[in-house]
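After the structure tokens below, expect a handful of questions from me.
Shown here is a partial selection of chains from the complex, left in place.
Note that the chains take the letters A and B in the order they are written out, and that residue 1 is the start of every chain.
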């Protein structure tokens, strides 16, 4: 495939990257909104100007809020690099079948990660598995990109 | 417009995305520099090797430093996803007028967010408003990208 066509909607690999990236953007934002809701439910506000009542004080150690914040931060550490490397991987013109399934693996694994971490706490190794499936797929893409850049 | 032309400087939508993205990159870095300055002013250093005088100890709870760090983290949670989805949205060839105003909304709202959060603390709902304007515009782009990928 010629390079300018790789980033068009006619390329099913790019299209798959496009769809899963947008879904994961919404997933990251969902974690942010969920943090906000959890702050309301537990009355845990980090800034004086956010306090809903003069009786409240700023609080930083609610375990429910902190759990969602850890899940959210884990998204930043893993999904944001995927956005960058996924696009570059598309530009190396990978085999469609493999690339599409890698994107699906990252997308599904990261949604599962949030569910078992912050929504319904499921015992380990469920979260570790979801983490490593997404990480493995992203590392594979990075290695393919390095190979394309080098040779 | 043909796809390869979408990412050129001749496309005013891409050009607008380009300009606002670069401005928001500088805004994120400004938050980082501001954190560093605040650490100096309040002598709040997180690492033993950063202590400027043998009398100082590491400190993690200065409210001014923590406030800037929360604003900075909020940038990572919201602006970095915008970089990814904004580019993909440009590639769906959106109507120029709408796209340009969405980019402006995100850019201005995120600058206002930092100002009212970390520079001059303005009572709520100013920060919430700035947050939701940028979030709403970015979510809209993500939904449009999903629609383009699906149909």
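Before moving on, here are some points about what is shown:
Please note the rule applied: contacts are C-beta pairs under 8 Å (C-beta built on N, C-alpha and C of every residue); 3 or more make two chains touch, one makes a residue touch a chain.
Values in this document were obtained by computation on a predicted structure and should not be read as measured data.
Displayed in place are 2 chains, all sharing one sequence; the entire complex defined by the structure file totals 3 copies.
Just so we're on the same page, only the chains that are shown with their structure count from here on.
A separation of 17 Å divides the Cα centre of chain A from that of chain B.
The touching residues of chain B, counted against chain A in their complex, run 3-4, 7, 66-67, 70, 76-78, 80-81, 83-85, 87-88, 91-92, 117, 121-124, 127, 135, 138-139, 142-143, 145-146, 148-150. Against chain B, the residues of chain A that register as touching in their complex are 4-5, 7-9, 15-16, 18-19, 21-23, 25-26, 28-29, 32, 46-47, 49-50, 72, 76, 80, 83-84, 87.
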